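Quick one: this structure, given as structure tokens, is what I'll be asking you about.
Missing here is one protein chain; the remaining ones are kept as they sit in the complex.
Labels run A, B and C following the written order; every chain starts at residue 1.
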Amino acid sequence: MSYDVRVLRSDFPLLRRVVNGHPLTYLDSGATSLTPRTVLEAMDVYYSRHHSNVHRGVYQTAAEATEAYEGARADVARFIGAASPDEVVFTKNATESFNLLARAWGTAHLKEGDVVVLSEMDHHANLVPWFQLRDSHGITLRFLRVNDEYRLDLSNLDELLDGARLLSVTAMSNVLGTVTPIAQLAERAHAAGALLAVDGAQSVAHLPTNVATLGADFLAFSGHKMLGPTGIGVLWAKSEHWAETPPFLGGGGMISDVTLDGFTPASGPARYEAGTPPIAEAVGLGAAVRYLSSIGMDAVAAHELDLTAYALERLAHSFDERVRIIGPSTTLDRGGVISLDVEGVHPHDVSQVLDQHGVCVRPGHHCAKPLMRRFGLAATARASFGPYSIPAEVDTLVDALRDALEMFT
Amino acid sequence: MSYDVRVLRSDFPLLRRVVNGHPLTYLDSGATSLTPRTVLEAMDVYYSRHHSNVHRGVYQTAAEATEAYEGARADVARFIGAASPDEVVFTKNATESFNLLARAWGTAHLKEGDVVVLSEMDHHANLVPWFQLRDSHGITLRFLRVNDEYRLDLSNLDELLDGARLLSVTAMSNVLGTVTPIAQLAERAHAAGALLAVDGAQSVAHLPTNVATLGADFLAFSGHKMLGPTGIGVLWAKSEHWAETPPFLGGGGMISDVTLDGFTPASGPARYEAGTPPIAEAVGLGAAVRYLSSIGMDAVAAHELDLTAYALERLAHSFDERVRIIGPSTTLDRGGVISLDVEGVHPHDVSQVLDQHGVCVRPGHHCAKPLMRRFGLAATARASFGPYSIPAEVDTLVDALRDALEMFT
Amino acid sequence: MTQMPPLNDLYREIVMDHYRTPRNRGELPTPPAQRADGHNPLCGDEISVYVLINGDVIEDIKLTGHGCSISQASSSMMSAAVKGRSLEQTRELVARFKELMTSETADSSDQALRELGEIAALSGVSKFPVRIKCATLAWNTLTQALDDAPQQG
Partner (left out) sequence: MTQMPPLNDLYREIVMDHYRTPRNRGELPTPPAQRADGHNPLCGDEISVYVLINGDVIEDIKLTGHGCSISQASSSMMSAAVKGRSLEQTRELVARFKELMTSETADSSDQALRELGEIAALSGVSKFPVRIKCATLAWNTLTQALDDAPQQG
């Protein structure tokens, strides 16, 4: 249940990059992950040998492209423990997945006044589509708050869930690193008669995921955060929910028939995949999940846990309280996303100075403005890990932060 | 104004593929185009050296990724003669572009009873989103018909446009090859007070396009049909129309502010690009349009015109009327998409037999079921060309068709 | 990805015969017959199946529609095979046929193939995955008709 990270690093071409005279110290996997050679090769082979449009072709390469595309669906289904590949719908990113959920499932099942519960910890991807649905269809939104321990405040959960149709919440905060108690939320949501949608954009990339035991009804995530390419995301749902979800985007491939009077939608995942799908991207994502499975997600999680423990420890003890961690201070129910508030140095400047050391950390609100407001911050500087991250990079981060502090004192 | 197609062919790795003992004869560019090395390399270099999330990063590779993504927008804007890169919005495919147009612009500007004019010649991508809008918002749809010469019947155009708000029509049929008179349609639509949206999925890939003179208000197209990657499309609109178009998908990147009470959308193309965009795909599309520009779209169009003339001639004279061309029989206002009806041989079987010769043609309704019905067909076998297609491939097609006819007689 | 097998596997003599001379074309009055419609959205193939059930036997069957050689031949062979069979035997045959299609390593022992009779000539289709839907369309539509038919006493 562990792997040689030095060997693994050689799979990632970007780690050979030198920036500002320093080897790249990539600590922004929370924004997007690095891409291993095997994923790039899978896409290159696809384009060089098999590329064709899918589904409607009879000839050899069209059959191969279809096989590659549907094979990727099966790979992803296996990776998350889905009951069937048909439960996996490809979108362009996790954000589209939430829009599909809100607009297609949402408009079919929610009417004016119906309650959806979200959380203050959530990413805009799991907030804005619901605001849009509120504005167009008059649904009511309620919010779980975040407590001073950077956890979801569950004290009023039953109250919030009272009469609610859906709870939609992240499994791991992309700002705090907080891992939320999905099993418990599922149980209580279901007890209250609500369904549970989970934002897995962070969790699926870093923790083992098994939808058979997760308890969720819907799960959204993005390829580019889990070693896959840009341009592809996933919405998983239980078959019974897909069966009651109308189409979202309209166009070719999602129809059973079209006349000048109207259209009949197709069934299966095709129903939600209008137009030419992200074929090469699916192939890349398939390669990514196979790569992750070959390492083992348990091993990835264990590796990142160790690294997070080391980082929390070093960050807590190197700066005389001048660097504050915005998030849980131990690895309990926590992933490798570490937001920093550096005394007297704005996150933009932190990132700028760190860049001089080749260190990549992201400044900003991380698309979680309500959460930032909750903690009275406009922005943080966020370091986040991937399966390829190593303790030496934490050391480089600490040294670079020291430089930033000096420069701005 | 011409190029050496033999040299050009060496840029396309898939043309080295051997299928069923024959070199690949790829005649399905209307479904998706082959991808030149330079596009694959641009994406590979992006992932291997610059990959990061865009827009919010300060560090070196994030700045580079943003530069690459926005640079691609500028490349595409230049390629179609847009007034500014801000007029170019990246989507996942032409289909999403039409959904964006129908749902965002459409719901903001069209109310119950408002008229949108479409055509019987159009692809499902430019039909289904409007049916959806009709079903949700009660707009009224009218249809231009197709005459026996495989052209839009313009005899009742003024009638159809009377009181219409929008005319949305293809610039080139993906079934018939017919090139529609966009300039004339623009003039008459505007005279009637309607805007004009153009489906450029086929035309932009094969004919020079200049939105400054096209007369259209909106133009949708797909990267994968113009030597670019899958997973990216474009909606171009005049700035004045974007200014009056609300957001479509909600999420990160498209907001200016988010609180627990709601959100304020961003301005510029970002407003319509929720979530992590197809970054590598934009980079690939940028490389594709630079490649096409280096050949010259005039040269591409001239090359394909010659080839189409040759194919029409050979197909018309080789089979004693047993192979019927469903589309204009001369190259006048016609592109290199040739649909065939082979006497006594179902398109599926045509394609199957042709595959045995390494020839790729697509059987089916080509996502244009109303058009198929218009001509009493369930399917055709469609051959379509790209800049890399050559007369010898037409000869192979003719030989293979002869084989199919023999086999089924 | 493997190279495709030769076309003879697909277009066997007997398959082409059923395609060229389809059996049981036409309609039956409904009721008493039960009708079901099937179509393959990917290629536009369409079929209508009419079954006349008497007791637990398929007394008559007719077909209309259009499609490729494989879908036409498969429906013709299907109609010839089920006419006069009991409902139970028919459902067994449908199951056996689907097995034949869905797995290249399916049970193709002499015994199994013998039960399928001339339908076994369609076994080559399983090597052309995109054509499997063509071959199964008629069978799925038949199942639909049987499911829709009012229970008989």
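To be clear about the criterion, a residue touches a chain if its C-beta (ideal position, glycine included) is under 8 Å from a C-beta of that chain, and two chains touch if they have at least 3 such contacts.
This one's a predicted model, so the numbers in the text were calculated from it and none came from an experiment.
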item	value
Partner chains on view for the chain not depicted	A, B
Contact with the hidden chain (one of B:Ala74, B:Ala192, B:Ala266 or B:Met407)	B:Ala266
Residue of A:Ser2, A:Asn20 or A:Asn156 touching the missing chain in the full complex	A:Asn20
Identified contact with the non-displayed chain, of A:Gly57, A:Gly106 or A:Pro363	A:Pro363
Residues from chain B at the interface with the omitted partner, ascending	50, 55-58, 60, 62-64, 66-67, 255-257, 266
On chain A, residues whose C-beta touches the chain left out of the figure	19-20, 346-349, 352-353, 355-356, 363-365, 369, 372, 378-379, 407-408
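The criterion applied here is as follows: only the chains that are shown with their structure count from here on.
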item	value
Pairwise touch network: line, ring, star, complete, or other	complete
From chain B, the most remote chain by mean C-alpha position	C
Shared interface positions of chain B, touching two or more other chains	19-20, 348, 352, 355, 363-364, 369
Residue numbers of chain C (touch at least two other chains)	3-4, 42-43, 128, 131
